[in-house]
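Missing here: one protein chain of the complex. Every other protein chain is in place.
Labels run A, B, C, D, E, F and G following the written order; every chain starts at residue 1.
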Amino acid sequence: METALTLEINGERRSVPQLPSVRALLAHLRLKEERIAVELNSRILRREEWERTPLRDRDRIEIVQFVGGG
Amino acid sequence: METALTLEINGERRSVPQLPSVRALLAHLRLKEERIAVELNSRILRREEWERTPLRDRDRIEIVQFVGGG
Amino acid sequence: METALTLEINGERRSVPQLPSVRALLAHLRLKEERIAVELNSRILRREEWERTPLRDRDRIEIVQFVGGG
Amino acid sequence: METALTLEINGERRSVPQLPSVRALLAHLRLKEERIAVELNSRILRREEWERTPLRDRDRIEIVQFVGGG
Amino acid sequence: MTQGLPDDALVLAGRSFGSRLIVGTGKYPDFEVMREALARSGAEMVTVAVRRTNLGDKSGGNLLDYIDTGRIMLLPNTAGCYTAEEAIRTARLGREAGLSEWVKLEVIGDEKTLFPDTEALVAATRVLVREGFIVLPYTNDDPIVARKLEDAGAAAVMPLGAPIGSGMGIQNPAHIRIILETVSVPVIVDAGVGTASDASIAMELGCDGVLMNTGIACAQNPAAMAEAMKLAVRSGRLAYKAGRIPRKMYASASSPVDGVSR
Amino acid sequence: MTQGLPDDALVLAGRSFGSRLIVGTGKYPDFEVMREALARSGAEMVTVAVRRTNLGDKSGGNLLDYIDTGRIMLLPNTAGCYTAEEAIRTARLGREAGLSEWVKLEVIGDEKTLFPDTEALVAATRVLVREGFIVLPYTNDDPIVARKLEDAGAAAVMPLGAPIGSGMGIQNPAHIRIILETVSVPVIVDAGVGTASDASIAMELGCDGVLMNTGIACAQNPAAMAEAMKLAVRSGRLAYKAGRIPRKMYASASSPVDGVSR
Amino acid sequence: MTQGLPDDALVLAGRSFGSRLIVGTGKYPDFEVMREALARSGAEMVTVAVRRTNLGDKSGGNLLDYIDTGRIMLLPNTAGCYTAEEAIRTARLGREAGLSEWVKLEVIGDEKTLFPDTEALVAATRVLVREGFIVLPYTNDDPIVARKLEDAGAAAVMPLGAPIGSGMGIQNPAHIRIILETVSVPVIVDAGVGTASDASIAMELGCDGVLMNTGIACAQNPAAMAEAMKLAVRSGRLAYKAGRIPRKMYASASSPVDGVSR
Partner (left out) sequence: MTQGLPDDALVLAGRSFGSRLIVGTGKYPDFEVMREALARSGAEMVTVAVRRTNLGDKSGGNLLDYIDTGRIMLLPNTAGCYTAEEAIRTARLGREAGLSEWVKLEVIGDEKTLFPDTEALVAATRVLVREGFIVLPYTNDDPIVARKLEDAGAAAVMPLGAPIGSGMGIQNPAHIRIILETVSVPVIVDAGVGTASDASIAMELGCDGVLMNTGIACAQNPAAMAEAMKLAVRSGRLAYKAGRIPRKMYASASSPVDGVSR
C-alpha cells in the first residue's frame, strides 16, 4: 500500500489505502451509513457530499453516531 | 283506625294501623326490604325475624340504610 | 456474724449483719441519705420511716437514686 | 432674576438664578452636602469638583441620596 | 400489563381485590357523577355510611342503585360514632343491612379534627372481632396503636395521612413507615389524600392501599380525578416494587462522559 | 379512556406527542432491558447522545437496533458539552446524523453538579434557532433564564427538578410554578425525578411534560419503573386538569353528620 | 434585653420558669461537659431518671454533684417503664427521692420507637394527679390524647416532635398546631429536636417550651449546642410574639420602586 494516506480519525492517527472519497472511507471502515455524521477538517459534511469529497493526506475526520444518553 | 299503634320510629312518634309484624310495618312504610336493618327496642332483628316479630304500642323502632359516606 | 440477715437488695441476694433498721442498712452500705428512695417489700418508705422500720430475713429492698436521663 | 438658568434637575425643568457652581446650586436648593452624589450631564462629579464646576443653561443634573432599602 | 397486575392483588382477610384503591361514596355532586367516578376509579370496594332511613322523602333515588354491587363490595362504616358502644351498634346494623361481616370502624374523638379516639377504637375492635367481624379500623398514625389493633384482631390498620377531607397529603411519612415495619397486617392510608401524588407517595412508602373520598368527590371533575387516583395508586405500587434509585446530593451523568467529539 | 387522552397531546413546535413522558437511553443494564422499558414507558420521544463512533469494536450491537423509530422520535442531546461552541457543533452533528432539526440542548457548567451554564445556553439557543433548529434547552429553575430562552426562540424550556441522576425530586416547586407563569412555551421538567410521585408532582404543578433517564434506567426493575412513570405522568396530568380540592387545616366529614342512629 | 424577657416566663402548675428550655441529663460524654452544657443552656429545669443505686461501684461521682440545684429544678422521669403500674411506682420513688411532686411521665409502648402507650399514659396520669403529682406526660402528637391528658389533670402536655434521640425535628407541625388549639395547658415539644432551628420552629408554632436531651448531649460540642438551643428557643419565642410576615408566592420590593435615577 505505497500510496497510503495518513488520516486522523476520531483523534487517532490511522493509515489507510488511497481512497477516492469520504464515502469510500466509510465503506473501508465497514461503517453503516445510517445515522452517522462526518466532519472533515472541522467542517460537517452533508450526507450528499460524502461521494464527491476526496481525501487528502493529514485530513482530520470525525465520525459520530448516536449512543445511549439522557 | 281505632286500633292504631303509636310507635317511635327513627326518633319520631308515629301512629300506624294495627299491623301483624315488623315486616308488615316495612310494607306499610313502603320501604324496600333490601339493604336495610331494623332495630326493635334496642335489639337488632335478624332479617328472618321480621315476619314473626309482632309490634306493640310504644315500641321504639330504628330503620337504617346505606347512604353515601367515606 | 452468726446472726446475719439475708436480704434481696436491688434484685441481688446479699448477706448483712443483724441491723436495727433500714436506716442502719443504708449506713452499712455507705449510701448517702440524700436524694434516694427506699422500697421495702414493694412498699415505698417515707424518709421518716427509715429509722423505725426493722429488717427481717428475706426482705426485699429496692434503693434508687437519680441518674442522668432525658 | 433676568440672568436665570434653566436646568433639568432630577428629571424636572427648573429655573434658578445665575449660580457660580454646582456647590452653589446645592446651597440654593438647601441641600446638606453630606451623603449625596451629583451627576452633571451624565458624568458623576467627585465631591471636590463641586466647587469648581460651573453651571450652564440646559445642564442636566441628578442629585441622589440614601433612602431606606433592602 | 397495566390492566392486570394479577399477581399483585390486595388481600384482606383472605379476600382478593384487583384494585388497591378504596373509595368513599359521600359528597359527590350527584349520584350520576358518583357512578362515573366509581367506574373510572377501578375500585372494587367502596365505603358507605349507615343512617336512619328517611321515611318521608322517597325522591332522589337510592345510593345503591348507582353502585355496581356485582363488581364492587360495600364496606359499611361507623362514621359519626363517638363511643365504642355507638360504633359497635352501628357496625351490627351495617352487618344486618349489608349481610356482610366487613366494617370500616371509626370511633371519632372530636368533631373538629375527626381524629379517632384510639382507646375506644381498640376496645371496639376487640368486641367486633370476637363477634366475627372483619374490622378495618380508621386510626391515627401511631405505631403503638397500630400494633394494639393488630393484636385485637383487625384485618388491616388504616392510619390517617392527614385530617379527613383536609387534602393535605401524608403529613408524617416517617410514622407511616414505622407502622409498616411494626405490623404484619395490611396498612391502608385512610384520609388526607388531596391529589394524585399523595396517593402515589402512600404506595411508594410500601402501603398496601389507599382509601379516599373527598379528594375525588369534591374535585372539580370527580370522574377525571377518580381515574387519576387509579393510575396514581398503580404507579406508586409499581414504583415501590420496581425499586427506586437512591437519593444523592450530586449529579451523575446519564450520557457517557467519554467520546465527546471536540 | 386511560389509553386515549387524545385531546390532551403534548404539542412541541407544532408536532403532537401522545405521551408527555420523554425518556433517556443511557445507563440501562443492557439494550434488551432498555427496549422493554421504552415500550412500557409509552414514550414517543427518547434522547440520545452523539459520540465518536468506536472504529475498533463492532460488537455489542447498535443502540438504534433496539429503538422502534417508527413510533419513537430520536432527540439528540449535547450532553458533555461545556461551551456554547461545543454544544452548537454537537447539535449540528446530531442533525446530520439524525436528519432532524430537533435537539435537546445542554451546555454544562460544572462536572460535579452538571448544572447548565445558562449564559452560554441562551447564546447557543439563539444561534441554533437561527439555523432552523427546534431547541429544547435543559436549564436551571430560574424564571429569568426561562424567559430569555423563550425570547431566544426555544420550543420549550426544560428546567431541572434536581441534579441529573440525583433522584431527589423537584427541589423547588415554587420556582417551577413561577416559570410556568412566566413563559408561554411548554415547560418540561428535565432531571431529578427519582420515583413515580416526583413525576406526578411535576405534572400537578402544571408542567407539560417530564424527561427522565436515571430514575428508570437505574431502578432495580427498569421496565416496571418505566410503566410506573407512564402512569405517574398521566395521573399527575389528569389530576391537574381535574382540579384538586383545596388544602385545609381541619377535617371535613365525608359521611353525613346527621341521621346517625343512636 | 436578651437576658430579660421577664414578662414572658413559662408557668407550669403555678410555678414560673425563666427559661422555656428543659434539658435532659443523659448521654453526655462526662459530668463536667454536662455541667457546662446545663450552664450555657440557661435551663431551670432538668430531667433525671430514677434507677437502682449501684451498690458496688461508688466511683465516677454522683450526677447531682454536677447540677446546681439552687438554680435548677430536678424533674424525675419514668423512662424505661412499659406499663402504667411501673410508671406510677417509679413516679412515687422519684417523689420520695426528690421530695417534689413533679414528674415527667413516660409509659413506653415499644422499645424500637420509644413511642408512648397513650392509653396507659392517660390512666397513669389520672392516678398520679389524684395522688397530688404535677404530671408532665410525654405523649404522641395526637390531639385527642392531648385533650384526655388535660382532662386527666396533666399540668402540661408534651408531644413528641419525632422519635426520642432521632434528631429529625418536628415531623408533623400540623398536629402540634392542632394540639395547641385543642388544649389550654402548656404544650412542650419533647423529643426529636436535632438542631437549633428545630427548637425555633417548635416555639414559632406557639409551643410553650421545648424539652431535649440527645440533641445537646450527643452534639460534637454539647456546651456550644446548649447555648445554641437557648438562643433558638428565645428567638423562636420572640418571633412568635413579634408576629411574622405572611408567606407570599411573589416578591415585594424592599427598596422604593420610584425615584431610581436613570
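The rule is simple: a contact is a pair of C-beta atoms (placed from the backbone, for glycine too) under 8 Å apart; a residue touches a chain by one contact, two chains touch by 3 or more.
Fair warning: this is a prediction, and the values are worked out from it, not measured in the lab.
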Determine which of the presented chains are touched by the chain that is not presented, and list them.
C, D, E, F, G
Sole touch to the unshown chain from F:Ala43, F:Val145, F:Ala219 or F:Ala253: residue F:Val145
Over the whole complex, note the residues of subunit C touching the chain we left out.
10, 39, 62, 64, 67-70
Interface with the undisplayed chain - residues on subunit F
109-110, 112-113, 115-119, 122, 140, 142-145, 147-148, 162-163, 168, 171-172, 174-175, 178, 182
Absent chain, residues of subunit G that touch it:
1-2, 24, 26-27, 40, 49-52, 54, 77, 79-81, 86, 89-90, 93, 112-115, 163-168, 194-197, 200-201, 204, 213-215, 217-222, 224-225, 227-232, 234-236, 238-239, 241-262
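Here is the rule we use: only the chains that are shown with their structure count from here on.
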How short can a chain-to-chain path be from subunit C to subunit G, counted in steps between touching chains?
1
Pair in A-F, A-E or B-F that repeats C-G, with over half of contact pairs matching by residue number:
A-F
Averaging each chain's C-alpha atoms to get its centre, pick out the one most distant from subunit A.
C
Per Cα centroids, the chain farthest from subunit B:
D
In angstrom, rounded to a whole number, how far apart do the mean CA points of subunit C and subunit E lie?
57
Between subunit B and subunit E, the Cα-mean centres are separated in Å by 34
Sequence positions of subunit G contacting 2 or more other chains:
174, 178
Residues in subunit B with touches to at least two other chains are numbered 10, 39, 62, 64, 67-70
For each chain, which other chains does it touch, given as pairs?
A-E, A-F, B-E, B-F, C-G, D-G, E-F, E-G, F-G
